[in-house]
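Missing here: one protein chain of the complex. Every other protein chain is in place.
Note that the chains take the letters A and B in the order they are written out, and that residue 1 is the start of every chain.
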Amino acid sequence: MTLSINDVKQVAHLAYIKVSEEEAEAALSQLSGIFKLIESMQAVDTSHVEPMSHSQNLVQRLRDDRITESDQRDLCQSIAPQVENGLYLVPKVIE
Amino acid sequence: MQWEIVIGLEVHTQLSTQSKIFSGASTAYGALPNTQASFVDLALPGVLPVLNRGAVERAIKFGLAVNATINSPSIFARKNYFYPDLPKGYQISQYERPIVEGGSIAIQVGETEKTIRLTRAHLEEDAGKSLHEDFHGMSGIDLNRAGTPLLEIVSEPDLRSSAEAVAYAKTLHALVRWIGICDGNMQEGSFRCDANVSVRPRGQEKYGTRCEIKNLNSFRFLEKAIDFEVERQIEILEEGGSIRQETRLFDANKGETRTMRTKEDANDYRYFPDPDLLPVEIAPDWIEQLRVSLPELPQARRERYVTEYGLSGYDAAVLTSSREMADYFEAAAKQLPERVKLCANWIMGDISARLNRDGLDIGECPVGPAHVAQLINRIQDGTISGKAAKTVFESLWQGEQGQDVDAIIEAKGLKQMSDNSALEKLIDDVLAANAQQVADYRGGKEKAFNALVGQVMKAAQGKANPAQVNAMLKEKLG
Partner (left out) sequence: MFNDSLKQLSERLANREISSVELTTEFLRRIGKLNPQYNAFITVDEEKSLAQARHADQKIAAGETGPLTGIPIAQKDIFCAKGWLTTCGSKMLSNFVSPYDADVIERFNRAGAINIGKTNMDEFAMGSSNETSYFGPVRNPWDAAAVPGGSSGGSACAVAARMAPAATGTDTGGSIRQPAALCGISGIKPTYGAVSRYGMIAFASSLDQGGPMAKSAEDLALMLNVMTGFDERDSTSLQREKEDYGRDLSKPLSGLRIGLPREYFAKGMSSDVEKAIEQALDEYRRLGAETVEVSLPNSPLSIPVYYVLAPAEASSNLSRFDGVRYGYRAQAFQDLAEMYRNTRAEGFGAEVKRRILIGTYVLSHGYYDAYYIKAQKLRRLIAQDFKNAFKQCDVIMGPTTPAVAFDLGEKSSDPIQMYLSDIYTSAANLAGLPGMSIPVGFGDKMRPVGLHIIGDYFSEARMLNIAHQYQLVTDWHQRAPDL
């Protein structure tokens, strides 16, 4: 498959990363090379193989429904870019 | 053209756990902003989710209550999108292998029962809240709600009117409260509906293009939004237009829906299994343990009320609209097995009306079912009239006489005249004083009889038993 400049822009859009025209061009050539490498996967028949998400065949452990956390707002908000009245401020959210 | 309405609902129910689905922060409503947002909820670098057993348990209970398949293993997936109220930039949800799959719910619309199929119900985490009050042109983000466990219950497009949609939503609402997995508080957002609405020419098999209406947080809004949306779609189609698939918002003030985002702007959510969480195995004995813990379900009770007590489907549905209501009814009915219908009427009539007036739930009713049963008994045995019973009920409500029914009747002098000779004398006096009406009745004017009954009742100051008065009058007038 071949990657287009629009693919790169679309992916950057989805990933919320601003890219300039030149950056998109540069990314295109690099990503195309990487995808050529990745394409080598397609040569192997995996039709009877189950996908593997985790290396250990383990199951999810469950936590008891207990409150273990306390208010750490001041500590957490001391490192926030912008806060007011205990809220994190962001440019206006439009629905 | 005849149009058929097709509706499917997606309902987000907030599960009534103490702590969040993936962190140990409290889920209590109404705390100061961000005081219940833990490191995990804030998505600090390096933090990880651990699944709350209480959330899984509630989801399984729901699955059992609707006769669904409980998937094991069940898988958590990430739904990727950016929004300030979504700290991780993805929501942990389920995509393939949701915890609950299939199942159905029976709803009652008037006297008709209908079965609505469920597609699935999956666990996910709630987002935070964006507050739009003006902070110098900025929005404020409160992440207290982020990570609250939700069970998203998705129905098949089996609903055919807003009335059915409301009936379904109400039944579901009652069910999740009944089995104790959700507090159902709609003002606090514990039960939120999205409606997928489309129309198609009657007889056509293919579904029309649907629109999704988001965040309907009352049954009234659900009904109004669907009605508006159906009309909007029909109007477009009848004018030769076509429906654009989109997500719409209901504006409660204007009573209309408007475009929120079109399919073209729809996100590519890039679902994939969350590598921070492992497959959830649900052992059969855990399921069995939960099955045993479930109370008798509303549908089973509804059916039992019809067969055991001979109630109509409608009455049975009303009386099982909440577990408190059903328990109240049953407690009263158990004491009056012969007068079940009267109990039902009292609960659905006078008691409900009185509760409404004070804005109370039946669980908060100051008059208990035992007192209601005693009250009904006193009507039945002729001690008081139905009218007097209303007075006694109000006294019970106010807590007079230590809520002793007989003491209230006594104190208020509401006892009917059961002494035949006293009543006979009264009747004789009335007949003597109303010779004209007696003559009229004997002359064939039936109406005159009712006037005479009225006169006797008046003379008895309401304490006479109307049935008895009728019988004695008839005898005397030959």
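Here is the rule we go by: a residue touches a chain if its C-beta (ideal position, glycine included) is under 8 Å from a C-beta of that chain, and two chains touch if they have at least 3 such contacts.
Please read all numbers here as calculations on a predicted model, not as lab measurements.
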Contacts of the hidden chain among displayed chains: A, B
Residue of B:G8, B:G54 or B:P87 in touch with the missing chain, whole complex considered: B:P87
Sole contact to the chain not displayed, among B:P33, B:P49 or B:G147: B:P49
Missing-chain contacts mapped onto chain B: 39, 42-51, 78, 80, 82, 84, 87-90, 139, 141, 143, 268, 270, 272, 275-278
Chain A residues touching the omitted chain (full complex): 3, 7-8, 11-12, 14-19, 27, 30-31, 33-35, 37-42, 44, 46, 49-56, 58, 60-61, 63, 72, 75-76, 78-82, 88, 90-94
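One rule holds for everything that comes next: only the chains that are shown with their structure count from here on.
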Rounded Å distance between chain A and chain B, as computed from the means of their C-alpha atoms: 41
Interfacial residue positions of chain B with respect to chain A in the complex: 17-19, 23-26, 32-39, 42, 44, 50-56, 73, 82, 84-85, 130-132, 135, 137-143, 249, 260, 267-268, 270, 273, 275, 277-281
Residues of chain A touching chain B in the complex: 14, 16, 53-54, 58-69, 71-73, 76-77, 82, 84-93, 95
